[in-house]
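Left out: one protein chain. Kept in place: all the others.
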Amino acid sequence: MAPPLLSVEGLQVQFHTRDGIVRAVDGVDYSVGRGETLGIVGESGSGKTVSSLALLRLVPPPARIAAGRVMFEGEDLLAKPERELGAIRGRRIAMVFQNPATSLNPIYSIGSQLGEILRWHEKLDRAAAEARILSLLDLVGITDPATRLRQYPHELSGGMKQRIGIARALLCNPALLLADEPTTALDVTIQAQILDLLADLRQRLGMAMVLVTHDMGVVARMADRITVMYAGRVCETASAATLFSAPRHPYTRALLESMPRIDHRYTGPRQLLPTIAGRPPGLLNPPAGCRFAARCPEAMAECRTTLPVETVVAPGHSVSCIRHGSQGIAA
Amino acid sequence: MSAALLEVENLSKHYPVLRRGILLQRQTAAIRAVDDVSFRLQAGETLGLVGESGCGKTTTARAILNLVTPSSGAVRFEGRDILPVFRKGERSEVLGIRRGLQYVFQDPYLSLNPRWTIGETLREPLRIHWPEREAEWPTRIDALLRMVGLEPQHAWRYPHEFSGGQRQRVGIARALAVEPRLLILDEPVSSLDISVRAQILNLLAELQDGLGLAYLYISHDLSSVRFISTHVAVMYLGKLVEMAPVDALFAAAGHHYTRALLSAIPVPDPGAAQSRIHLQGEVPSALRRPTGCPFHPRCAAALPVCRSEEPALIDIGPGHRLACHNPA
């Protein structure tokens, strides 16, 4: 089997604060194959965004990457000197951000901020850069791209800005696209348009994608495989079909059940949503053992003392839960 | 039909677009944020008001509560025309209305005074409405906190010590303090995490059953609307385009915009064969509102008449009203 395009091993990101070390990401592993889309889902504080920023060593201080390897096209990105990493950022691995309004520089026209990237990374001249930008704007579904080039971000709608953000990410033909909540700030009909666009681009360009989101619906529509994170650790990784039809980890199951469904009748006698009691643990002094144990309906005494290790339970399906076949390390 | 708890009739809120002159401003146009909206809500029911950002759903709610002054129209609460009461400003009458309908805000981080403890926040409505019953306040505050799933000792804490979900519970408790019959819930769960969302939705459902409350539930999240609502109204560019009992709307939406909205929701099920309706373009700015049906530029089923004539909201079934020349 060919090695995956990207593999993250034992990634740890810590925030050194006055009160102690916050373990925002505490031993995360996942991999993305060529052309594959991996969805990373989790609630706020699960470490999903920090772990994806850490791939490119973009974690803001006081965060620090404490351990781990990020193998991309045969090289460890975490061991690379900053200058070489700069050539990978935006070029081989590109990012699409959550807030299209702030990810574009308001004082430059669309054409000049996109052109700068091409001149910097690809050393293209002005004419060649413009031709490439026009073809990309066309590709991301922007009508009348020649006019848009001369416009400024504030003249564009949110959906349009996100299309520009995607075009910017595609400028250098990246092998991997990191999209962090790319549609959260958008309205549903615009979200549908952007998701369609991303799905279409992935197919046409054969690009791999890491899609970070809190929205189960979005990953169901987009992802080939899904990784569920909770309190800085991976709970479960499976193909999209398996994760939704046969989730193993109690957190995944509870999360899926707790969402109201648009295709379910709630009229008649009152039905309540199954909920997860309690709150995620603080990551300053995370509990020993499984992070979910305190809220888990199936937790055993062992779960509170033993840290589960991600274990393959079926082909392509791995779970970190002692109850469901994982090995554990006594804390 | 029994008298409705809340009756909104031809409610409009227009904002003048002003151009600044040398000394005075002159009006050059008007943004019709809410345009001729009418609906009724019975006691104990929930009307889900849905639409995308800028469709006027929040302005509608704020106009009902007189947080913005409506340009025209009437709001009747328990059969009483309430806008003239706000205009007159007779304090005891205004308080009487404020006791009937309350508002829960979207952002639990902004809706609590950061300098007040939770107890102080909950004491405020009691101080305003029942100043003579001061002795009962502490027990009432305890009861309110318990009612929303918090502990009495939380009364001594400040908002910043709470999570978003807990703050939203406080916001709900504050609204319940005056014993209202109607709660206007403005996106109460959209800023919360999935697992917390379910907790708050359940809380709202239980409170409704226990206290016989009616809700006006404003949201862009159709799955939570489906869960909590008995009826749904869809807004587009300040207009009500469709209104129906919840199951009827989700099963047989008549308006092409409603259908597009429903199909745009990503369903958490990769196998779901969703027939997707691809809406072209974006919601036009309220300044450049299309003539005729406001939705016609994005509508696949638009007829020539849609361009020139605005469709009226008419009954097409039991409780189902629709504004479309060429229904699906």
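Every chain is named by a letter (A and B) in the order it is written, and numbering of its residues begins at 1.
As a convention for this text, a contact is a pair of C-beta atoms (placed from the backbone, for glycine too) under 8 Å apart; a residue touches a chain by one contact, two chains touch by 3 or more.
Convention: contacts and distances are computed from a predicted model.
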Checklist line | Hidden subunit of the complex - UniProt protein name among "Spore cortex-lytic enzyme", "Short-chain dehydrogenase", "Chemotaxis protein CheW" or "ABC transporter permease" | finding: "ABC transporter permease"
Note to self: Using the touch definition from the header, name the shown chains in contact with the chain that isn't displayed.
What the structure shows: B
Checklist line | Touch criterion as defined above, residue of B:Asp36, B:Asp107, B:Glu282 or B:Glu310 at the omitted chain | finding: B:Asp107
Checklist line | Which residue of B:Ala74, B:Val178 or B:Ile316 touches the chain not shown here | finding: B:Val178
Notebook entry, point to check: Which one touches the absent chain: B:Asn10, B:Thr139 or B:Ser308?
Noted result: B:Thr139
Next item on the list: Give the residue, chosen from B:Asp36, B:Glu124, B:Glu206 or B:Asp247, that touches the chain omitted from the document.
Entry: B:Glu124
Checklist line | Absent-chain interface as seen on chain B, which is shown | finding: 65, 67, 91, 94-95, 98-99, 102-103, 105-107, 110-115, 117, 124-125, 128-129, 138-139, 142, 152-153, 156-158, 161, 171, 174-175, 177-178
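To be clear about the criterion, only the chains that are shown with their structure count from here on.
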Notebook entry, point to check: Quick one: chain A and chain B, Cα centre-to-centre, how many Å?
Noted result: 32
Margin query: Under the definition above, what is the set of chain A residues touching chain B in their complex?
Written below: 43-44, 157, 159-160, 187-193, 195-196, 214-218, 220-221, 240-241, 244-245, 254-256, 258-267, 270, 272-276, 279
Notebook entry, point to check: How about chain B: which of its residues touch chain A in the complex?
Noted result: 52-53, 163, 165, 193-199, 201-202, 205-206, 209, 220, 222-224, 226-228, 230, 245-247, 250, 260-272, 276, 278-279, 282-283
